[in-house]
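Note sheet for the following structure.
Only one protein chain is missing; all other protein chains are in place.
Per-chain residue numbering starts at 1, and chain names A and B are given in the order in which the chains are listed.
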Amino acid sequence: MTSPFDSIKSWFKHPSLRIGAIASLVFLLIGFVSVLWTPYPIETVSISNAMQDPSLAHWLGTDHLGRDMVSLVMKGTLTSFVVATIAVAIGAVIGIPLGLAAASWGGAGEWAILRVNDFLFAFPALIIAILITTLFGPSAINAMIAVGIFNIPVFARVARGGALSLKTLDYVAAARLSGMGPIEIARRHILPNIASLIIVQATIQLALGILAEASLSYVGLGTQPPATSLGLMLKDAQTYALLKPSLALIPGITIILIVIALNLAGDGLRDQLDPKLRRLGGARGVA
Amino acid sequence: MALLKVDNLTVSFAGTPILEAVTFMIGKGQRFGIIGESGSGKTMTALAVIGLLPEGATAAGTIAFDGGPLPDDEAARAKLRGRRIGMVFQEPMTSLNPLETAGAQVAEAMTLAGQGGTDVKAEVERLFTEVGLEAAHAARYPHELSGGQRQRVMIAMALAGKPDLLICDEPTSALDLITQRMVLDLIDRICTDRGMALMFISHDLKAVALLCTSIMVVRRGKVVEMGDKLDVLGHPKQDYTKLLLAAGRQRGRALMRAPIGTDMLVVRNVTRRYRQPDVSLFQPRPPLVALDSVNMSVRAGESLALVGPSGAGKSTLARIIAGLDRCSDGEVEFDHQIYHGHDLPKSLRRDISLVFQDPFGSFNPRLTIGESVAEPLRLEQGTGFDELGQRIVEVVKAVGLSPDMLDRYPHEFSGGQRQRFAIARALITRPRLVILDEPVSALDVSVRGEVLVLLNRLRADYGLTFLVISHDLDMVRIVADRVIVMDKGRIIESGTPATLLEKPQEQLTRDLIAASLPDIGIVPVL
Partner (left out) sequence: MIWFALQKLLGLVATLLVAAAITFIALDLLPGDTARFILGINATPESVEALREQLGLNAPALERFFTWLRGMFVGDFGMSYTQREPVAGLIAGRLGVTLPLTFFAMILSAGIGLPIGILAARKRGSAVDTGLMTLSQLGVAVPNFWFGMLLVLLFAVTLRWLPPGGFVPWGDNVFGALGSLILPSFALALPQAAILARVMRTALVDVQSSDYIRTARAKGLTMSEAVWRHGVRNAMLPVLTILGLQFAYLVAGTVIVENVFYLPGLGRLIFDAISARDLILVRSSVMILIVAVIGTMFLTELAYGWVDPRLRARRDE
């Protein structure tokens, strides 16, 4: 009596997936912990302590304002994750129904959605962020919205692609014979079978979101002080990098590690699902 | 001296053996057939001989071609391929480079093998004509050709190097009946004309019997029986061979059935058009007419078969009747209620059901088989919980399966079992009309017979009315009372199976009958 989900346990044998998933979770945990506790509060500025080297009191040293680097990295990680996650949520919540609708309607409706999609693809998150910032001023919410809007066509495309390859399968037709409406069919038959595609894409978009948040904050369009994010730390580091390279190295390396972890997890997921992706939702591969 | 000698060939893939100790010989000009069902390893045999085993496959044993062993070196093997050994693969669509014209690909095969001389283009055109294509086809891209045409291009490519041995791996399974016969006749003719040896691989016993003089039967990677055609087919020694032969004959008797009553379903002037994208603003395209004013009826208790070549409109008509598609004109009447397809009233939906062709695609892999089979019960509002449970059990038993299988998932069952579940799902609402779309063509030959017997029994026991779609006239003979022949969206002939087969009126019907391969046991005099 095996269910397709029993194989989740066997998934963790895959090395990429294991390393990636664990590392990502570790960083996530660090971020969460920072909500309740950091070694030092990041709002306190103490110029006399500025630019210190790593020591027992400050494991990664202090920045140009005397703030503890470890605390900054923890809070920064949290912000980066929050922004990236909300952006993925926006993209998925809007994009997936759009993609499913496009696949199920066909004709003029699908054409319209595809055109909107192409259009959204052409707007890098940066341009949207510029527009929003000009109107409303910079903030982390800007970054969330800008990256979120950018994620919409990605999820729409994945959802549509998956739905299209399932649409021709007989069990979808059988569901229609049983009198099920399109929404019910989407919920019961299509979504569960494209869930794997979407999860893999979500991991990728999460990684991209972290990079995007960093870029936007770096140029001042995203997170604003006194909050901190990994990108914002780099913005500050820009001025002082020559004096103290660690100000730039530490947040940069953190970003790299998080992104690699997420990408590894995504790749691992994709490899595990690949033989099943070929038979997406039960379609017969070449026997 | 043997042209090809295979000794103790064992092929493993990721540790699992696919072929075990396979040994056989093909002489010059000899026609050798390999018969096996899916998973028997027959394709691997062909790939091993031509040296194209997929990555990850390891081979042991010896293969000797024309006296010398198959070289290990990739470059040396490449020289053998095309020049001495040609191969025709199973899937013509993906086997051709989509970005190059057909002619260019055949020309390359020619020049690689050193043939064609100074005027390759003319030689290519000559070759095209030999395989039954037109010279104009050379300039087309693969996606612009039909399945049968693509397969002919593949054959032309294999022949271009004038090989001594031609390997064909299920060359006709992706084609419709009439084209199948034409391609088989073509292979027959060119082998005779050129004196080529042939290694013909198929699951279709009749095709192998038609073309080959020696036969080898494989099952799960092992050789079951091998020998001269007359010996193997006339006096099979092994049980498996006997099973295949018996299934191939499909001599089921139509069982006693319920008396035939009045019209249950009437189709009036049903037309289905599809809009085609225009070539340009100034060159509008006329719509594609899939069904053209079709008129027919099905009487209660009868079993009506729809036959015809692919593209005839049979599936389109079935889908409209089942309520999955919409007709552009005309109407359908069932039980005195009129509808046009999509607007099939919900109250009628449980009276009409559909069994799909492909057992692998008909079930959602994430739901248990019980959940899928029970899905149509949504249409039975107001029936008590207990009764619903009873129905599921009843219907599963009726198809010969056990209710404790219901908690399992589709991938745990074989194709034949899944098809039985599909039938169960179709019967669960106690329908009056059951539409069956090619119900057995996706199943292994050895299983088809049982399913057909089951269908006949269910029809008799429950007084069902069948509408069967098929291209297989043998199957139709067993299952149907009346046959309608369709072509290009129109009904061209109808009658009982017996009258149609003895006195076909239309050319197409004659073609369909001719395309059917001769029964085994009636061996044509060579």
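By our rule, a contact is a pair of C-beta atoms (placed from the backbone, for glycine too) under 8 Å apart; a residue touches a chain by one contact, two chains touch by 3 or more.
Values in this document were obtained by computation on a predicted structure and should not be read as measured data.
Of the candidate positions B:E91, B:E130, B:D231 or B:E394, contact with the hidden chain is made by B:E91. For the options B:L19, B:A48, B:L70 or B:A109, the residue in contact with the chain missing from this view is B:A109. Interface residues of chain A facing the missing partner chain: 115, 118-119, 121-127, 130-131, 133-135, 207, 211, 214-215, 218-220, 231, 234, 237-238, 241-242, 245, 248, 252, 255-257, 259-260, 263-264.
The chain not shown here touches chain B at positions 50, 52, 54-55, 74-75, 78-79, 81-83, 86-87, 89, 91, 94-100, 108-109, 112-113, 141, 143-144, 154, 157-158, 160-161, 274, 276-280, 285, 288.
Just so it is clear, only the chains that are shown with their structure count from here on.
Each chain gets a centre from the mean of its Cα atoms; for chain A and chain B, those two points are 45 Å apart. Contacts from chain A toward chain B in the complex involve residues 1-4, 169-171, 173-180, 188-189, 192-193, 281-284, 286-287.
By the touch rule above, chain B contacts chain A in their complex via residues 38-39, 91, 322-324, 346, 349, 353-354, 356-358, 360-367, 372, 375-376, 378-379, 407-412, 425.
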